[in-house]
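Every protein chain of the complex appears in place save one, which is left out.
By written order: A, B, C, D and E. Residues from 1 in each chain.
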Amino acid sequence: MRYDGREANDELRQIKIIRDYLKYPQGSVLIEFGDTKVICTAMVEEKVPPFLKGSGQGWVSAQYAMLPAANATRKQRDIDKLKLDSRSAEIQRLIGRSLRAAVDLKALGERTVWIDCDVIQADGGTRVASITGSFIALYDAVGTLLAEKHLRKDPMIHFVAAVSVGIVDDELLLDLCYHEDSRAQADMNVVMTDAGEFVELQATGEGRTVTPGEMSALMEMAAKGIGEIIRIQKETVGYKK
Amino acid sequence: MRYDGREANDELRQIKIIRDYLKYPQGSVLIEFGDTKVICTAMVEEKVPPFLKGSGQGWVSAQYAMLPAANATRKQRDIDKLKLDSRSAEIQRLIGRSLRAAVDLKALGERTVWIDCDVIQADGGTRVASITGSFIALYDAVGTLLAEKHLRKDPMIHFVAAVSVGIVDDELLLDLCYHEDSRAQADMNVVMTDAGEFVELQATGEGRTVTPGEMSALMEMAAKGIGEIIRIQKETVGYKK
Amino acid sequence: MRYDGREANDELRQIKIIRDYLKYPQGSVLIEFGDTKVICTAMVEEKVPPFLKGSGQGWVSAQYAMLPAANATRKQRDIDKLKLDSRSAEIQRLIGRSLRAAVDLKALGERTVWIDCDVIQADGGTRVASITGSFIALYDAVGTLLAEKHLRKDPMIHFVAAVSVGIVDDELLLDLCYHEDSRAQADMNVVMTDAGEFVELQATGEGRTVTPGEMSALMEMAAKGIGEIIRIQKETVGYKK
Amino acid sequence: MRYDGREANDELRQIKIIRDYLKYPQGSVLIEFGDTKVICTAMVEEKVPPFLKGSGQGWVSAQYAMLPAANATRKQRDIDKLKLDSRSAEIQRLIGRSLRAAVDLKALGERTVWIDCDVIQADGGTRVASITGSFIALYDAVGTLLAEKHLRKDPMIHFVAAVSVGIVDDELLLDLCYHEDSRAQADMNVVMTDAGEFVELQATGEGRTVTPGEMSALMEMAAKGIGEIIRIQKETVGYKK
Amino acid sequence: MRYDGREANDELRQIKIIRDYLKYPQGSVLIEFGDTKVICTAMVEEKVPPFLKGSGQGWVSAQYAMLPAANATRKQRDIDKLKLDSRSAEIQRLIGRSLRAAVDLKALGERTVWIDCDVIQADGGTRVASITGSFIALYDAVGTLLAEKHLRKDPMIHFVAAVSVGIVDDELLLDLCYHEDSRAQADMNVVMTDAGEFVELQATGEGRTVTPGEMSALMEMAAKGIGEIIRIQKETVGYKK
Partner (left out) sequence: MRYDGREANDELRQIKIIRDYLKYPQGSVLIEFGDTKVICTAMVEEKVPPFLKGSGQGWVSAQYAMLPAANATRKQRDIDKLKLDSRSAEIQRLIGRSLRAAVDLKALGERTVWIDCDVIQADGGTRVASITGSFIALYDAVGTLLAEKHLRKDPMIHFVAAVSVGIVDDELLLDLCYHEDSRAQADMNVVMTDAGEFVELQATGEGRTVTPGEMSALMEMAAKGIGEIIRIQKETVGYKK
């Protein structure tokens, strides 16, 4: 049995998605992967970064942060060190690329959707929960633009979700909680579409290297998990295809 | 009738306090004053700032921030500007002073309680909600220290809570929501104990000056409001005196 | 008798205001409250912050800092820590609000008056000396604008001055010097107009809480002190009403 | 034929490694992947980061930067923006993890090897050139420690090298130059050992998603390329196994 | 006749030095070179920078800044840009080197004298006024250490003062005011001892280059000016040799 009581290595934790969690942003979600809880918001701004000015194309920009009390040890705020945490920098680049892959930026028009992922409780998998949750926030923000006739054509291309897999005690596990993650010999974060294609894949051998065979097995396990997660996403938003 | 439907000028919004909101901090609260929502946490660290080393005395240090999507317009993160927002700087100093007044720092022993107030939704009164909520987080953190025998004697001196009052259209109002606050001619934030004594008082004439008579009336209105809020605090923690 | 030789609890220290202290700014003052000495300057810039562009309205922006040698212990410069001192942040917000209350910003026209308060020697009450002195600097800068026909109508609404009061050894004192301030159980900074109305009031219980009765007594003592200070201001500028 | 004259999709650019490029560091290399040129240095410091103090274990820490003139458009220095470029933050974390996987940190002893990768000319693949080159710098720094008897047992576990692969115009390509990289629909950076096992893998769909079949083909192409690169590394250092 | 009324090219402006200008620092001076006014302070700290710990040697560290209103156009504070002004960085290095040359650092003992030069009004020559004035502040701080028996032997080696010279309209001028300085084709700042030897010399051709002959003539003119300034310094402190 797994540390948090799950019975199978390829079993997800309970995933909950609360839509319209906040009243101001066009899209906002509280997502939970077990005890990992992230507030994901999507706010639309009617302008784009300088490099896109006049291009007719939009942008999706993502930021990721943790509340100081999200972990067992208090994490000093970035502003106190005057430095963006470099792990956060890496993660928010990943979230941004993943979500941009979900949208036709031309069809979005010259506007920016700001994605903010604030982890209020961390128990492993915060980046994949952030991607999964902020996809819904983005989906809802785009829905608002469509409902308010700011957009005539839906720019969403496909559903995008993410999950972590890893090797712990030489066993392959899906959706690692913090206890498993901290002991992992290798871990992989995978972002896929509802067509089963890859958007992003990041694998790291932490305690040991990974054979090509293990790499394939991890990718398959992740694909299966993402399939389930996208089913939950679709159910949440009442998507019927 | 008031903007958000309240019927009396001296009526509070609905106040909700959810204790044990997060699993890691020794004390954590989600507090709501109407649509204003703040996560308040209290984490204990077994060391003190340099100026207290060896003094036998403890410290309470507070930080305050807003999620980017807490307001109608997205607020850039401090780290992107490399500057602590000066309004946040002012507010967190106020929260820190208010909570230190609630504790016998000598009796707390040489440790720091870190208070973090993160506003997830702002609709006026975020600083007074932060003080009121983080008092409970502090109370619970101290309770944990007592339960775990790190403290033998309760260092809490009294209950502390806060409320805002203001003058809008020349009328005195209690507990201003954002719509009222943004049109206020003067506003006052008051922090008091359950003995009805003042801890902090900050009054600002924004559109006009305030006569001594109005000042007194505002203080009385605030005192009445804080009385009700402390009753809610005591109920929440099951305090029986 | 008080620490610095004053005989009465409600006695001010000697207040000196030297006008036209520097040759470049439109208004400049060296103000002394006893041994507290602050250079206050007002410089006019013919533009406004972005949020006022095109509004026809002006702005008054204040900054406050201390020379490293202004205190008994050398104070590291903010730039060495890359952080604005948070006490300075709080104080300069107070100065800015206080002076904006003295001017009709519409009548000032679309320009900014930059107020700089640099404490060269600190002996308690630096923020109230700064407000009192920079009011004169502002008054003189506006006078220059009038004399040079950049303004046709005087935008000054009233005189503004400030003083500190506090409770030391359970006695109420006016205009605390550093020695008194450092032992104060409570202190209050009050900003008022020549009509005896409040612009700002900030009270803090440092060692103990403050009863409503004490609060009123402190406010009265402050009002009396500010009355005298505004008389000195008016004398200094030769105001005859 | 490819943009830079290569004839096959799975052909590497010319790779040159100049050892002992600088006189001060224990290991230093100028590495070229075609026109991409990176100075990689390894300097030993006899102390470790705080989290390892007293652990008996060593550390490898990596930094990555570009000269302003390394690209066609001048790149502003990080210090002028007061922010570490977030792409650099991501890359230097990748380099650090990759090199730590090559060393037995326990056997390295309580010391840090500082790796610095400074790109003097960028033509695609700067991060994989950095990993490949800094492995040699690290290898030589460890060699120096062994030669000077600071280490008795060689802590190097295996050779580590890296290469990029990608999809351009729906064709799979090895070792992309900048012109190819800027038009890539997907790209992957792979870090492997001389045993053909994975250390790191980062794949990104930029213009489109990637099928599992393509993912496998890219991984195979990378594995073949890395095999050749490690042969060059071994030749360079005269490794004979 | 010169812009500010001086009759000779080699005439100094009026130089005033007010000792004991502030009450806290061990040495403090208000120095004026004509309309240029600088507050120079010297504060002793009983510790040294890390590189001198345990060496038995002391240090003199200097900082230089301008009040925002010291010039005709308001100068933004460094902290608002989060960058030390690079001109200030250059100047404070010059001041530090100049004053360290005046003291036997071994004889000073393991302590730091912090020199702060804050320009309150700038009319050319602020750096040379700063050096000249802070020499007196340093002299007085050392005098305090001697008087209080913290030092038994006087560590001062010689007097140090500074002056500027320059070429304006192809004429050589001593002690340039701002109006002259802003039109100078070349300028030179010279720091010398009372023995007529050089401590620092910085010459810059701004509009044109400088011939060796002019260079010598400028150096001579500076030497003469510094002679007079050191006479004033000695008179000020009542030095009798």
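Following the convention adopted for this analysis, a contact is a pair of C-beta atoms (placed from the backbone, for glycine too) under 8 Å apart; a residue touches a chain by one contact, two chains touch by 3 or more.
All values derive from a computational prediction rather than experimental measurement.
Contacts of the undisplayed chain with visible chains (whole complex): D, E.
Of the listed positions E:90, E:148 or E:171, the one in contact with the omitted chain in the full complex is E:90. When the whole complex is considered, the residue among E:95, E:199 or E:229 that touches the unshown chain is E:199. Although one chain is not drawn, its touching partners on chain D can still be listed: residues 22-25, 28, 35, 39, 41, 43, 45, 63, 65, 67-72, 74, 77-79, 82-84, 114, 116, 118, 120-121.
Within the entire complex, the positions of chain E that touch the omitted partner chain are 82-84, 86-87, 89-90, 92-93, 97, 101, 158, 192-193, 195-206, 209-212, 215-216, 219, 223.
To be clear about the criterion, only the chains that are shown with their structure count from here on.
In summary, the chains found to touch both chain B and chain E are C. The pairing of chain A with chain B is characterised as same-residue: of all residue numbers used at this interface, over half are used by both copies. Chain C and chain D have centres, each the mean of its CA atoms, that are 59 Å apart. Shown for chain D are the residues that touch two or more other chains, namely 82-83. Inter-chain contacts occur between A-B, A-D, B-C, C-E.
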